[in-house]
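All remarks here apply to the structure that follows.
Here the complex is missing one protein chain, while the rest keep their positions.
Let's look at subunit A:
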Amino acid sequence: MHPAFSVIFLTTLIGAGQGLFIALAIVEFYAALRLLPEHASHYYAAGSAISLALLALGLFASFFHLGHPERAWRAAAMWRTSWLSREVIVLPVMMGIAFLYGVVHLIGINPVLFSLPGNVAVPLTLLLGIIGALVAVVLYVTTAMIYACLRFLQEWHSPLTVANYTLLGLASGFTLAAAQAAFMAVELVHFLAVGAVIFTVLGFLSRTASLIRNARLKAKSTLQTATGIKHPTIVQKSQGFMGGSFNTREFFHGMSEMFVRSVKWIFLVGVFLIPTVLLLTAIFMRGDVSTVLASAFVIQYLGLVAERWFFFAQARHPQNLYYQSVA
C-alpha cells in the first residue's frame, strides 16, 4: 500500500494523545486509592490539554486524507458495519471527555459524586477519567480494526494489529506523560517512566511477533486465482494502459526493498531501543530528567511515524497482481 502521511499522523498523534489521557486517569485513580500522592489539579488540566491538542491535530491531519472533507459528518452514518465510521464517532467523544476533564480540573468545581467502600471518594474528574480511559481503549480498537478487518490484506488481518496499535499508543502516551511529569510533578516521573518501559517492551513483543508472522505469510491470491487460468506460468504483458491510474498509485509504495528494510530497522531502534534506554536512564538518574524524557518522547514519536509508514508499505494488496506491467 502507499503510505499516506495524513493517516500516519492521524494514527500516531491520537495514539499518543489517548495514551497520555489513560496515564492521567491512572494517576488520578491511584491517588484516590492513596497509592500515589495527591496532585494539583493544574497538572491534570495541562495533561488533558496536551492530550486534547494531540487528538485535535490527528483529526486535522485526517481531513487531508479525504476528497470531500466538507462531507465528513456523513461518515458517522454506517457505524453498524464500518469500523471507520465507528472511529469517526469515538474520536470526537474522546475529545469531548478530554475537554471536560481538563475544564473541570481547571475551574476546580469538582464535587464528590459518590464514595466507594474503603472510604474512596469518587469526584467528577475521576469518573470522567475512568470513562475517558475506557473510551480511549475503544478508540485504539476502532482505529486498528479499520486495518485488521480487511481480510485480504493478510499482513493486517490479525489480532496483533490491534495489540500493536494499543500498546504502541500507550507506550508513546506514557513516555509523554513521564516527560510532562518531569516538568510539573517530579514525584510521578518514576511511576510513569516505569509504565512507559512496560508498554514499550510489550509493544516490542507484539510488534516483533507481527513482523515474524508477516515474514512467513504466503499470499492467498495468485495470478492463477486472479485470472482463473490454471497454468503455472502466467505473465502480465499489459495492464491495459500506459499512463498512470489510481490503482498504480494507491497500492504501491514505489520504494526499493532496501529502503523499506531500512525503515524497519529505523523504527525498531527509534520506537523501542533508544526510548527504553532513555527511560531507564531517567528512572535511575538523579536530578533533572526533563530533557532526557522529552527526547525519549520525540524520538519514540518519530520512530512511530516510521513504524506506521512501514505498516502500510508492508501490506501487499491482491489488486497489485493486476497491475504488473506497462505496455
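Convention: contacts are C-beta pairs under 8 Å (C-beta built on N, C-alpha and C of every residue); 3 or more make two chains touch, one makes a residue touch a chain; residues count from 1.
In this section, contacts and distances are computed from a predicted model.
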By UniProt, of "ABC transporter ATP-binding protein", "Ferredoxin", "M1 family metallopeptidase" or "Glycolate oxidase iron-sulfur subunit", the chain left out is "Ferredoxin"
From the list A:33, A:229 or A:277, pick the residue that touches the absent chain.
A:229
Using the touch definition up top, pick the residue from A:65, A:213 or A:261 that touches the left-out chain.
A:65
Only one of A:239, A:262, A:281 or A:295 touches the unshown chain, namely A:239
Hey, which of A:36, A:56, A:149 or A:211 is the one touching the hidden chain?
A:149
Residues on subunit A that touch the omitted chain in the whole complex?
1, 65-69, 71-72, 74-78, 81-85, 88, 146, 149-153, 220-221, 223, 225-229, 231, 233-241, 243-247, 249-251, 317-320, 322-323, 327
